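Please find one structure pasted underneath; my questions will follow.
The complex appears here without one of its protein chains, the remainder shown in place.
What follows is subunit A.
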Amino acid sequence: MLLKRLLLLAMLAMPAALAQASGGAIVAAASSLQFALAEVAERFTSETGQRLRFNYGSSGNFRRQIAQGGPFELFLSADEQQVLALHDAGHTEDDGVIYARGRLAWLQRPGRGDLPELEDPLAGARQAIAAYQAGEGRARLALANPQHAPYGVAARQALEQAGLWAPSEPLRILGENVSQAAQFALSADARGGLVAYSLVLAPALVERSEHVLIPERWHAPLNQRMVLIRGAGETARAFYAYLQRPEARAILADYGFALPDSEVP
């Protein structure tokens, strides 16, 4: 009886699932974009009636999948290297454009110690290190893995310029991508973490977290480049153009991305 009901349910759900699965060009996008891009896509679809599907993940993974013939038509990377490498290997239409510059932020749970001041955004990290060295607990510091995640590299540079990279070693926990780093940063075992500002400003996070922006000169610019993959269709092209229009840029700016033509302060 239960089985029959489940089967019936599965059959009812199938057409919907199939319809969704065949819904338009697939866009590969860095996980730092997952909230901002959803909003841009909503606007795009309501204005043009064209649908897109989004895969969010780490930029390095997407580079590999595209090089191996993954079914993507547009790739929005969190850095430049992945796109330029694909261009050199002949997988893309051209070398693409920089659509935004990412910013780094300190993220922590509300009430997890004092929120650092804007002038000293790494104060929380410094406190956690001092507490650990004094034998008072082991509150963790989260970041994305600097071995392959662009925001992890920026986090490392920010800690290095503050002289905190070496002493933070026993406290560091590494997310597989910057979204997981944000999730780690908000766990009860962490003092906080260094993650993408665009994630911090997302509605899902903004209510249960506190943040401070990290000065952009503390790390190499997080230039985020996008590119059309060879053989991209009309919808992907239209979205690529739309992302460079003022409406889309305004949404990206709302989510804390610096615009590509602005200057690094």
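Here is the rule we use: contacts are C-beta pairs under 8 Å (C-beta built on N, C-alpha and C of every residue); 3 or more make two chains touch, one makes a residue touch a chain; residues count from 1.
Definition applied: contacts and distances are computed from a predicted model.
Between the names "Molybdenum transport system permease", "Peroxiredoxin family protein", "NAD(P)/FAD-dependent oxidoreductase" or "Dihydroorotate dehydrogenase", the one given in UniProt for the chain missing from this structure view is "Molybdenum transport system permease". Shown as candidates are A:Leu84, A:Ile173, A:Leu213 or A:Leu259; the residue that touches the absent chain is A:Ile173. Considering A:Gln34, A:Asn145, A:Ser179 or A:Thr235, the position touching the chain not shown turns out to be A:Asn145 (whole complex). Screening A:Asp189, A:Glu234 or A:Glu247 for touch with the missing chain picks out A:Asp189. Remark: the residues of subunit A touching the chain excluded from display are 58, 60-61, 64, 138, 140, 142, 145, 147-148, 172-176, 184, 187-189.
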